[in-house]
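Every protein chain but one is kept in place in this view of the complex.
Chain IDs A, B, C, D, E, F, G, H and I follow the sequence of writing; residue 1 opens each chain.
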Amino acid sequence: MKKHDVVEAIVIAKQKMNLTWEGIAASIGMSPVWTTSVCLGMNSAPADKAEALCKLMDLPEAAKLALMQCPSKSWEHTIPQDPLIYRLYEMIGVYGPTIKEIIHEKFGDGIMSAIDFSMDIGKEENPKGDRVIIHLNGKFLPYKAW
Amino acid sequence: MKKHDVVEAIVIAKQKMNLTWEGIAASIGMSPVWTTSVCLGMNSAPADKAEALCKLMDLPEAAKLALMQCPSKSWEHTIPQDPLIYRLYEMIGVYGPTIKEIIHEKFGDGIMSAIDFSMDIGKEENPKGDRVIIHLNGKFLPYKAW
Amino acid sequence: MKKHDVVEAIVIAKQKMNLTWEGIAASIGMSPVWTTSVCLGMNSAPADKAEALCKLMDLPEAAKLALMQCPSKSWEHTIPQDPLIYRLYEMIGVYGPTIKEIIHEKFGDGIMSAIDFSMDIGKEENPKGDRVIIHLNGKFLPYKAW
Amino acid sequence: MKKHDVVEAIVIAKQKMNLTWEGIAASIGMSPVWTTSVCLGMNSAPADKAEALCKLMDLPEAAKLALMQCPSKSWEHTIPQDPLIYRLYEMIGVYGPTIKEIIHEKFGDGIMSAIDFSMDIGKEENPKGDRVIIHLNGKFLPYKAW
Amino acid sequence: MKKHDVVEAIVIAKQKMNLTWEGIAASIGMSPVWTTSVCLGMNSAPADKAEALCKLMDLPEAAKLALMQCPSKSWEHTIPQDPLIYRLYEMIGVYGPTIKEIIHEKFGDGIMSAIDFSMDIGKEENPKGDRVIIHLNGKFLPYKAW
Amino acid sequence: MKKHDVVEAIVIAKQKMNLTWEGIAASIGMSPVWTTSVCLGMNSAPADKAEALCKLMDLPEAAKLALMQCPSKSWEHTIPQDPLIYRLYEMIGVYGPTIKEIIHEKFGDGIMSAIDFSMDIGKEENPKGDRVIIHLNGKFLPYKAW
Amino acid sequence: MKKHDVVEAIVIAKQKMNLTWEGIAASIGMSPVWTTSVCLGMNSAPADKAEALCKLMDLPEAAKLALMQCPSKSWEHTIPQDPLIYRLYEMIGVYGPTIKEIIHEKFGDGIMSAIDFSMDIGKEENPKGDRVIIHLNGKFLPYKAW
Amino acid sequence: MKKHDVVEAIVIAKQKMNLTWEGIAASIGMSPVWTTSVCLGMNSAPADKAEALCKLMDLPEAAKLALMQCPSKSWEHTIPQDPLIYRLYEMIGVYGPTIKEIIHEKFGDGIMSAIDFSMDIGKEENPKGDRVIIHLNGKFLPYKAW
Amino acid sequence: MKKHDVVEAIVIAKQKMNLTWEGIAASIGMSPVWTTSVCLGMNSAPADKAEALCKLMDLPEAAKLALMQCPSKSWEHTIPQDPLIYRLYEMIGVYGPTIKEIIHEKFGDGIMSAIDFSMDIGKEENPKGDRVIIHLNGKFLPYKAW
Partner (left out) sequence: MKKHDVVEAIVIAKQKMNLTWEGIAASIGMSPVWTTSVCLGMNSAPADKAEALCKLMDLPEAAKLALMQCPSKSWEHTIPQDPLIYRLYEMIGVYGPTIKEIIHEKFGDGIMSAIDFSMDIGKEENPKGDRVIIHLNGKFLPYKAW
């Protein structure tokens, strides 16, 4: 069983069992973003979480191994086309140099890790229109001199 | 005076006067991210803020108009190369479909606005390595049916 | 049943039942452009409209859910090739900066939303050759300062 | 004097004389969209309109010829980056096949001309947020069989 | 039956029945270039021509409808690779600005239509090597001012 | 003096002396298309024609050598953007495989040369709109077997 | 039977019958490079050579026709990736302008034909490492003036 | 003095002194292809050859160092546009897999070096049209197993 | 049996038999990097190593031949997307010119071979986080002058 097949199986099971990503995450004791990314094949799960996912959605034994495999991460459109994802791309285009200036001012030369990193997504109710809150938290990695 | 010339002038003034982006932002009463993006030519400033920037950095009169102009936003590398900015691009590639799933689950069909939107960048001290915190807050826009 | 399968089913049903996009739209009480985009899988339908489409074209139960799903919007050619669609792309290339100037002159800094937005297509009879009328109506979104 | 130089001269004159595109258009008796596109170098002007523009903005004699020249139309970003222009590109990506279906249904096989074509941009005041109205009017050209 | 299937069926029938494009064209009373383009799925046929093609090559009833459908015109290589087609692309690269100059000199600002347009291909016998003759005839469309 | 400089000089001289491409071509006894392509730097001229051009437009001695140099042919947009040139590109995309079929049917396997080749452009007056006539004449080159 | 199928059949037959490209070429009385290119579907064979190939490798009757068809020549990677082929691409990048200078010096303005052209590949034994010899022989085609 | 400046100086000197690439090569005792590539900045020259070139063309002292520098080799068009160079690119596209098959058959797994490599260009007189001869000679490098 | 099929078979066998790349390499007496690259279809194996791999993993007879075939090396993303591989790409972007300077300083003009080349990957335990060690060893190839 390959990553790709598990993803298909999870999407079908989720719909049939009427689950939500938040519900799945809660039931395995992890965050919704990380859990969803594992279910979409973009992260590997530790053995106990993989097993918990299989139990919850009644997936075959082979699914556990596939969920534990290190994924080969890739995406189709180097410039995203779906409007929701494109807006995030645009923010990086427009604010990239700004973010760079401010991180260097606060931390010195280095980057925010995309590996030792977490993300949460929230909802702020607002009478003029609800707002999406995205929270990124990544380790600062200073460039090494040698 | 064009946008591009004001940006050059601000970068030079900031270095000569030994200012920080945070300091500049505080002195005009706006956030550091928005202020920096204005100074880098990626946003237009309202008249009073443009004037405050000009006073603070002793910029010529023509700079005020240029700061108030609507910029033509663009970026050079459609796939960013600077490691700090690339990591953000990678997050969107890896987590884009996850973010989409979760926003649709919480809000229904629509997007997070990249226009009615704000961003803050913070620092979390941590003995294992300080952490960069990025906070995005954008209005949810539901797709219209007609 | 996936979005893609519903689109195929609708195209076949439409031909078999000898329907028109305008007729389908009228029978569910929505506009032709929005209705066609839903039928081609580029928008999600509210429950009642999805049900109406299923009834009209005798689609299976699973089609309703698929029509209600949030689509992942994408297109194949980043520069369109079909002459009809290319002409629209060319107009944006040629008139893009003009449109930008005029919207900024009328509204200030901001954009026309592609989400809170509607489109209509009409026909103007003309002895020298009929004319296509396209009408776009999108909410102006001013850039936020913070 | 080249097209490019006239555009620069017009942009400077417009700012110095505090003109608007709408005002310039009115004073030469043409529409704002066409007039702006001529001033940005994307269309050629007939002799009388070129002369009127030169008089209005006190441009040198050579400017008239340059305004009358057939431009070589081009644009920098094959996928636009400025958010205002990108949203139009996105509409064509998302709604292109829909527009194609509806034009073929109403007119038969053919296209909407991007040459024998006009565009107007209006503003609809609205308490929930003003709206941008774009109106396209292009001749239908049926494919020839021979 | 889709466009694509009709094309396959025609190619097979043509080979089996030992037909030529010129022969097919003659038998339906149209030109070889237009007829071939219809048979390759790049143009739509009026009802009587579609029927004539079906009769000639003994195609199923559904083929007639498919031949009448408006095609979605596209090509695989944005820069052609097949040497015969590349040479034409190269001519446009090398002579494009020349053609533009001469058309503007003869007709004023505008273009040659690729829609209201016909093409013929001939053979000129020549002892030093036969020559290919390509004849393009397209309506001149002047840019509209409004 | 480089190719590029001669082109600039010719464009200026042509405007000042109020010449046409057709007139220039007639005065050196060559066709308008070839002559224009030489003047735009896309072909090399034999010594006598280079001299005739220099005399006609009163170009400096060094211009003759530059006109005789073998040009490095190139074009900026791999997919043309100017509408007049794009339409030709589109014809090749849409009709490329058709042209290939018909040339192979008439001549066997091989290509039409883009080197041993000529082009003429004419005008056909027509009450419904004048028509552009482009005539290509290229040597057929059969593939060699060895 | 399509080109693509014949290529597959030849590759299998060659392996089963333990043939070499050189052996196949010798047995049909043609050069190895041309013969291999025909077997890989990149050239068409005259009837007698197609028949000889079919006999040698016991291919079905339909293979003969497919071998005689004019191929649509194309390649997957516009910049080759296989190291052996990339090295040839690199030579053209590095030595292209040099080759151009020398051919123009020896022959005048024109090109080396890629159609009326042959290639041979040899092996030069050498104690420091054997050497690959590639020999290209193409007709010089002078640009036509008209 | 930079590589780029020496190249300019050599091109000018060559024209003024009426030299040919072949003559330059003979006078420094090297082949025309290598010599031309050095003069165009695509190879570095050993000290004595650099000096000989400087003497021959009366270049300043700094030119010697620049000729000896290791160049950063690059080319502008990843797909060449000049017809002479494109034809070579096309040969590699069309014959690349054929060359690969034949080298592997003759030598085993490995490549022809583009570094330990030489090239010569000759002219074969022929009543039907002279022919260009290109001769490549590169070391075979077998893949290492470890 | 094609390369692609052997790779699939090896991946499945490795998982079923619970092997590691290091274990497979040790059992055939080769290095882990080379062995893995053979198993992933990116290198050809000599007959004895191919046979040893087949025995170890109980692969069918045809697998031996496929393992011995010269692969057509290619990769999907010209700019890698998987974060682990991208980091290596980034190193080459950032340090490429540095590596070039230092190799030229130490060896003169030439390159490091990617063919006569080996690679090893090690692990350095470290209390602050283990470290990956990659060791590249390639023959220096000086450019040839001729």
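Note that in this section a contact is a pair of C-beta atoms (placed from the backbone, for glycine too) under 8 Å apart; a residue touches a chain by one contact, two chains touch by 3 or more.
Model, not experiment: these values are computed from the prediction.
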Among the chains included here, which ones are touched by the excluded chain in the whole complex?
A, B, G, H, I
For subunit H, which residues touch the unseen chain?
65, 72-75, 78, 114-115
Absent-chain interface as seen on subunit A, which is shown
30-31, 33-34, 43-46, 49, 70, 72, 97, 100, 104, 108-111, 113, 115-118, 141-146
Hidden partner interface residues of subunit B, rising order
15, 76-77, 79, 81-83
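Heads up, the rule we're going with is that only the chains that are shown with their structure count from here on.
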Nearest 5 degrees, what's the C-alpha rotation angle taking subunit B to subunit G?
180
Round to the nearest whole Å and give the separation of the Cα centres of subunit B and subunit C.
32
Per-residue multi-chain contacts in subunit B, two or more chains:
33, 72-75, 78-79, 83, 90, 93-94, 97, 100, 110-111, 113-117, 141
Chains touch one another in the pairs A-B, A-C, A-D, A-I, B-C, B-D, B-I, C-D, C-E, C-F, D-E, D-F, E-F, E-G, E-H, F-G, F-H, G-H, G-I, H-I
